[in-house]
Every structure is written in C-alpha cells, then in structure tokens.
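In this view, the complex is presented without one of its protein chains, the others remaining in place.
In this document, chain identifiers A and B correspond to the written order of the chains, with residue numbering beginning at 1 in each.
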Amino acid sequence: MCAPDHSKNINRVGLFSYLIVEKKISLNINGINVSARPGLTILEAARENGIDIPTLCHIPDLLPIGACRLCVVEVAGSRTLVGSCHTPIAEGMVIQTHSPKVIATRRVLVELMLASHPDACLICDKANICELRRIAADLEVGLPRFRARKHYFPVEDENDRMVRDMSKCVQCRRCVMACKSQSGQPLFSMAYRGFDSKVIYGNDQPLDRDACRDCDACIEICPSGALRKPRKPGEERADKALFIKG
Amino acid sequence: MPQQRVVLKNCEVIDPERIESYLAKDGFKALAKARQEMTPEQITNEIKASGLRGRGGAGFPCGIKWEGARTAPGDIKYVICNADEGEVGTFKDRYILEKDPFTLVEGILIAGHAIGAKQGYIYLRAEYHHLLQHLQSTIDQVTQRGFLNGFKLEIREGAGAYICGEESALMDSIEGKRGEARYRPPFPTTSGLWGKPTIINNVETLMNIPPIILNGAAWFSQMGTERSKGTKVFSVSGDVEKPGVYEMALGSPLRELVEDLAGAKNIKMVQIGGATGRVLPAEKLDTPLAFEAVLGAGAVTVYNRSRDVIDIVHRTMEFLAEESCGKCTPCRQGTEVMAEVLAKFAKNEGSLKELQNLADLSSAMMLASMCGLGQAAPNAVMDSLQYFRGEYEKRVAS
Partner (left out) sequence: MTSKRVKKPSQERAELVERLKEAQRHHGCVSEEVIAALAESLAIPVHEVYGVASFYSFLTTRPLGRNVILVCKSLPCHLKGAEMIMEAVAKELGIGPGETTADGRFSFELTNCIGLCDHAPAMLINQDPHLDLTPEKIKQILKSYK
C-alpha cells in the first residue's frame, strides 16, 4: 500500500492503487446497477458501461487534470457535484450522470468557456473538429448568456510543425500534460493566475522555430482551435464533420 | 455575554518574547502530559470527543482529521500550521502569532505526537513577513529548552496568494509550485505534502489543543452549541467603534459581538467570513455565530447605512477574481464574469436578465468548482440578491 506521488505522470490506475482490493465494486449509474473494477474512476466506469460523460481535459491513461469540470456528476450524499474524471468509484455509490442539475451546470460551464472565446468559428481552421463546439452543440448551448473580456494574443506561427493561437485556449491543460508525458523536455507550463492564466512557452514568448520536435501529441488532443498544424488552402482537412446542432 | 478567553487566555498576559513567561503560565504542561501519559490514540480520541472543529473556515472535525493521518500507512508524516489567513477582514491569527506564539508551537508539537509526524511547517503569509523573526525566535527558544524532542519545525513563507490558504494549494506552495487547488480524493490525511499523510490545521485550531489536553474534552465541550463546541476568535472591522479581536463562546449572537463589544451603530449589513463569507442584513443580527449558522474563519466586517451594497459586493468579487488560482473553469471564468456584471450595476448599467443569469451562474460555481474558493465565491452575490434585491433593481439601466 502506497500513497500516490503527485509529482509524476503515472498511469491513472496507479493513482488510486491504494484503493485496489480484490472484489469488483457494485454501483448504480443512472438507475442501473453495474459492477466495475476497483481503481477505476467514475468516468471510466461509466464509459465501460456505455454512458458518455463529456470532458475537455481528460486524457486516457494520464493523471487526471480535473480543470474543465465538464465531467461533473451527481453522487448521492455529496454536497456538490463531483468531478468524475478524478473521483474513484466506491462500493454502493449512486451516480447521476445526466440529471437536470448536471446538465444545467454543464451548460453554464460551456457558456463560461465561450464567454471569453473569440467569435471566430466561421474562419477557425478547427471549427469542424472542435471539441468545445461539439460539446456546446450536444448541450444545446446557443449564444452564451455570459460575456467576459476576451484574451487577444497574436497567432504564433513561426514554428513549422505547430500554430498556436492562445486567444482560443480553454485552459484544459491537456497540452501541458501530454507534452510532459511524451518528452524529456516539456515545452509548456501554466503561468499567471485566475482569469489571466495562460499556457506559456519559455518566458511567455511566442513558440519559436526550434521549439517543437515531432510528436504532435498536443495538437491532436487540443479541444479547441488553440493548437493546430499549419495548413495551406487546398490541403486536406482533418475531418469533414461540421457540428450544426444547437 | 462577555468575552470568554480560551484561545486568547495568554494574550496581553504573557511576554510573547520570553518563553519563561509562558512556562510560568503552565506552558508546555499539556505537551508533557500528551507525551508521557497519553498514547497517540488517546490524544486523537480526546480531540474527537471534544468536538473541536477547524477554525479556518471549513469547520472539519479536527479529531477525525488527526485520526485519518494517524492511522494512514507510512513512516513519514507532516503537520502543517496554516498561518496564511488571507480572507478579507481577518487578522486574528496575526494577533495570536504576535501575542502568544508559544501555545501555537505547543499545539503543533502535540499534533506531531498524535499523528506520528517528525516534521512540521508553519506556512506564514508573505503579508506577515514582519512576524517572521518573532516566530523564528519562538521556535528557537522552544528548541533550546528541548521541547522539540526530535521534531523539526520550520517556517515557510508564502509569496502573495490568497488561494494558498486553501489546504491543497498551500501544500503545492510549500513544494515550491504554483499554489493551485488539488482535487480530492486523495485527501491530505493519506496523501498530502509530497504524497505523505499530512494534517493542515489553522492557527486557532491548534491553539485549542493544549487547553483541551490539560482540561479534558468534557470541559471543552461544555462551551458552545450542540454542533459547534468551544469558543471562536473574531476579527471585527469596518464601521465599528472598536475594531479588534474578540473571543466568544460559539453560538453567541452576532448582535452581541458587533453592537455590544465592538460598538457598531446604524448597521446596514454584516459580512461574516470575508470575501467568500455570508452577508446578513441588520434584521438578522440575532443569528448565532456557529458552524450551523454563519461563521467562516470569523472575519466580521460591519457596514453602516451610508454604505452601498453593490459597491461592496463588486469589490468582493473583484478580490476573488484576482485571487482565483485559475485552474478550474467555474472559478476562473465565473468570478471574472461576475465582477464584470457587478461593475455594470455599479455604473447603473445593469439589466434584469443579468440578475437571473447571476443566480444560474452562482449555482454552477457552487456545484462544480474544484475547491472551497470557487464553491463559496458566489455567497456575497447570492445573499445580497436575497436581502437587498431592491438595490440591484435600482441600478438597472433605464
């Protein structure tokens, strides 16, 4: 039995390994009794049972980040909603993943992300594969009720592997986490605080020519238009899908 | 009801610079009793029986926290004293550190013995840098007298961040990181500082430990209410004649504190618990000060009838927006949106639609934020909307 070390990226099963016991855990999700392996998070147990919970910061097999809060669910007996990506299942847990309270909360969260997001989907290179946009459509979020000042940062396009537009960042931290897990010399950290928080490179400078090597891990998991591959007009797009619901 | 001094019994009585003065007032007798006559289990049981709850705002039962860390597997454990009181209008820990640092150190040493920790930290907010030498001298004197008995006690200083008063952010800060909230579980009692079992207790909580050990749980639990035992130290500021630190039995009415002791007149409202605290109008002054009613960390800011509710709530939200760590969406975005909406009301440019939006936003922040800051951030907005809705409506653009 050993407590988890937060300083390292470890496999998520390892995070709650101190809770692992032999027996399977029975729980109730959305009124249905299910059983799942000990050590799983609520999110994993739900997904194993075919229930999809939206999330913008979760990366399978990496340490949970817990920043976006979209994966919150109702757990009986809990005063607040609970982040399903980082909460381990426990015997007898009664969970609601799509109750009215949960849906209303998720809508507000998406609206909050959109509150400071540039209104630039029409010309965004990732509009057709944007996870933020897909989740907003799924939750039937239209024009957000909330507005906040926008973050305007110049587009960083010096690097020939990656274009960064931090105006579109939703601060999920996936790129920070993915880069850390892939490379010996991670590129990004969080800087500043509160609403001014930002994913930075170096001393908060634009991504330069030599910055990134070759893995593309951060680009693939970026849920918004903040990170993308440079693309010239006429080149094939990543996906044809376009989200129009909502 | 007069003041009842348990936590503050030595303040203004002993010479806080000299350990001899503290020893003359039964100093370190509780530590001797704990080490010589009690097992760690007996100590945690005594604290549990006393009903002592954390004085930093959340009110978690202290004995249960200690038992969690005591029984957690592992050889290395830590005790952290949270001296990062950053809640707007709170200064009681500063007063305690100034006037009676010895009882605090004794409390920390008893906690160390109870959970099996050999190392402790006092996390002092950077704003209290002026207390650093004084506190270090206290630790040096305690060390010279041999009371540490192998325990290592160090002061770690913050660098200006309200959020570091939140226990998980505090630990990250001690580890030399950005002070961001962590999700729980795992809880600090099993996986805290550097992943080791850790207890984090507020200054005032630890001040209660020596008297409980000396006088017993039964003595302590006579004071207070059914669910809030003991006394509470309040920091009273704002529109009062005598701002300062007052200690009363828990359950005492707010009115006695602000009117009888601090001399407030013409009260319009009182903010209890600082920026994340509750707002009560003058009609509610008979509310008891207790965990089951209003309390927080005991910051009590009084506003008289000349004050503008919208301005107060706006400033409160600006503070929270500046101090949010920024990790989770509801707190990072929500405090900013609220601050911007309230700025509009302050300029008489509000709208009724935005009032409804504020309520929906508040609810999401309370339900989905990762730590207590985001969860409690909408309190002042919600309470003022309940009691002073008219003031908002007056500020709607015509």
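One rule holds for everything that comes next: a residue touches a chain if its C-beta (ideal position, glycine included) is under 8 Å from a C-beta of that chain, and two chains touch if they have at least 3 such contacts.
Bear in mind the structure is a predicted one, so any value in this text is a computation, not a measurement.
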Contact set of the excluded chain (shown chains only): A, B
Hidden-chain contact residue, picked from the options A:Cys124, A:Ala137 or A:Ala191: A:Ala191
From B:Ser237, B:Ser252 or B:Thr276, residue that would touch the chain that is not displayed: B:Ser237
Contacting the left-out chain in the complete assembly, out of B:Arg125, B:Arg182, B:Lys232 or B:Arg278: B:Arg125
Absent chain, residues of chain B that touch it: 85-91, 93-94, 125-130, 156-162, 173-179, 194, 235-239, 243-245, 271, 274, 301, 303, 307, 312, 315-316, 319, 322-323, 325
Touching residues on chain A - with respect to the absent chain: 7, 185-193, 200-204
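As a working rule, only the chains that are shown with their structure count from here on.
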Residue numbers on chain A that touch chain B, as the complex places them: 1-7, 16, 18, 64, 66-70, 72, 80-81, 83, 86-88, 101, 104-105, 108-109, 112-113, 115-116, 145-149, 170-171, 190, 192-197
Of all residues in chain B, those that touch chain A in their complex: 72-74, 161, 163, 175, 178, 180, 182-183, 185-186, 190-191, 194-197, 321-330, 332-337, 340-341, 357, 360-361, 363-364, 366-370, 375
